[in-house]
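With one protein chain removed, the remaining protein chains of the complex are shown where they sit.
All chains are identified by letter, namely A and B, in their written order; residue positions are counted from 1 within each chain.
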Amino acid sequence: MLTVELLVNILACVFLAGGAFFMITGAVGLVKFPDFYTRLHATGKCDTLGQIFTIVGCMIYQGFDFITVKLFFVAAYYIFAGPAATHAIMKAAYFTGLKPWKKGDPRM
Amino acid sequence: MNETRVMKGREKAFSMIITFFVALIFWLLLSAWNKYQFAHGEYEPIRFFRGVFVAFIVTLIAHELLVPARGEKVLLKLQRWILYIPWELYQIVLAAIDVASRVFGLRPVDPRIIEFETTLRSDLALTTFADSITLTPGTITINIEPERGKYTVHAIDKGPADALTVDQTMQKKVGYVFMEEG
Partner (left out) sequence: MILPFVVIGILIGCTIMICSYRMIFGPGTFNRFAAASVIGTKAIVLLILAGYIIERPHFIDIALMYALLSFIGTIIIAKYLERGELCSR
């Protein structure tokens, strides 16, 4: 009953569940944090890792095939593009004059 | 130091050949799954020439972006950069766990903006360091000035801000990879 295929499926499910947990944490952080700059922290880091874990879970489920190479390209592209997009949005907000939040201010 | 010049002769041929082979291997990897789906005899080898044609067009358009003019000691920098990537991936996992603990209220949220200077000057080293700051727990890059190597960084708490300015572990690592330490 304890075949290799069952172990591979369980490992893929663990990675998929971890990815979904980090994505939900990123979305809850987007609603809960008090300021625009801290919300970008939540989406830029948690979101990126949640997506990478989900795609790695799909790669483990597939095994050694050519489709794994395509999924690897999507994941590797997102490691480089996620932080770059976060930096672009934050730089645009800083130079337009959005004020950062200090501890003790009202929530904005 | 980063002026652009027109490539002629041997450098241009070298860069075009490298770009052509990289594009051809990328096309083969993306379309190879189709070969095993259908039965034998339905896949004609003439489809390989589509890949050669597409790789040729990509080489004509983009060979100066992919393999720029020769710097110094490129192979040594490439080898050290490949060894730097697993440390990066470990830092991504730590960063997500750190943000998750701040969402659930286990650690405080006390943001601030800090500025500091480094000794890195080339384009690739500045970009790698900015990416590394964004992937480290607690900090995101806002602005870079390339003449003096000055970074403006938004930190979410006192702990990550001190790890960047006082300890300076990441400046030493990136300086070691690109051989511009100071």
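Here is the rule we go by: a contact is a pair of C-beta atoms (placed from the backbone, for glycine too) under 8 Å apart; a residue touches a chain by one contact, two chains touch by 3 or more.
Please read all numbers here as calculations on a predicted model, not as lab measurements.
> Touching the missing chain, which residues of chain A?
These residues touch the chain not displayed: 9, 13, 16-17, 19-20, 23-24, 26-28, 30-31, 36, 39-40, 43, 47, 51, 54-55, 58, 61, 67, 70-71, 73-74, 77-78, 81-82, 84-85, 88-89, 91-93, 95-96, 98, 108.
In this text, only the chains that are shown with their structure count from here on.
> Where the CA atoms of chain A average out and where those of chain B average out, how many Å apart are those spots?
That pair's centroid distance is 18 Å.
> Touching residues of chain B toward chain A in the complex: what are they?
Listed in rising order, the residues are 29-30, 32-33, 36, 89, 92-93, 95-96, 98-100, 102-104, 109-113, 130-131, 134-135, 137-138, 140-143, 152, 154, 156.
> Write out the stretch or stretches of chain A touching chain B in their complex.
For chain A paired with chain B, touching residues are 22, 25-26, 28-29, 32-35, 37-38, 40-42, 44-46, 48-50, 52, 65-67, 69-70, 73, 79-80, 83-84, 86-87, 90-91, 94-95, 100-103.
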